[in-house]
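This report concerns only the one structure given below.
Of the protein chains in this complex, one is absent; all others appear in place.
Our next item is subunit A:
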């Protein structure tokens, strides 16, 4: 199966524009970008995709071993860039994917020219003076919450959601069809996300980098934004007038505007 099908790649926007790759985080799929995509599409060529295991990706390509480390997700980012033969792309990673994109940048420096990190956190768990915001027990609680919420997932409906884009009426019967995820896959992604520690990888980022944070974010609190900003020399930190962990949904105009002005200012 091609990477195109495997990762459900979608390319929109201005074909001649600079390429902006939007990378979703844990919890949903490329639908997360639906409110900022139209604004970005006016100026840029916009690339969207689903990680293997998310959205309408090819679930049969999912392997627990690969997707139990952020490097596995970073390989998806790199393979998508290779599939489209991208050079110097602006890669926008939300939440855990901000760190995934840092790893992808190291693996494929020619492909990625600049980074936008939306609500990044290099480490969620408090440790020796570092404040990530959570304890290991908190993360266990999240995993329990996942167990009790299958969000419209059932094994019988899975093939319908994943494999029948031509029959959307089947998917619509599900209450929460946007982010339906196989619970086993979600558990692995959750564990990988919230137990990751990529703090040391930040120092390797030398490309132009924009950090977007929200005023109030339980998952990536302001201390963490400041930490990332300090760890990446020359990075720019913008605090969006938004609450929550998903400014691309709660403040789409401000988020799109920040990405636009950053990407437009980059040299060609």
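We take it that a contact is a pair of C-beta atoms (placed from the backbone, for glycine too) under 8 Å apart; a residue touches a chain by one contact, two chains touch by 3 or more; residues count from 1.
To be clear about the criterion, contacts and distances are computed from a predicted model.
Participant: What protein name does the UniProt record of the undisplayed chain give, "Peptidase", "Nitrate/sulfonate/bicarbonate ABC transporter ATP-binding protein", "Glucose/mannose transport system permease protein" or "Histidine kinase"?
Facilitator: For the chain missing from the view, the UniProt record says "Histidine kinase".
Participant: Where the complex has a chain not shown, which of A:22, A:104 or A:146 is the residue touching it?
Facilitator: Considering all chains, including the one not shown, the answer is A:146.
Participant: Which of these touches the unseen chain: A:43, A:138 or A:197?
Facilitator: A:138
Participant: Out of A:32, A:102, A:210 or A:240, point to the residue that touches the absent chain in the complete complex.
Facilitator: Considering the complete complex, A:32 is the one touching the chain left out.
Participant: Could I get the residues of subunit A that touch the absent chain, sorted low to high?
Facilitator: 25-28, 31-32, 34-35, 95, 134, 138-149, 151, 175-176, 178-179, 194, 216-219, 243-246, 249-250
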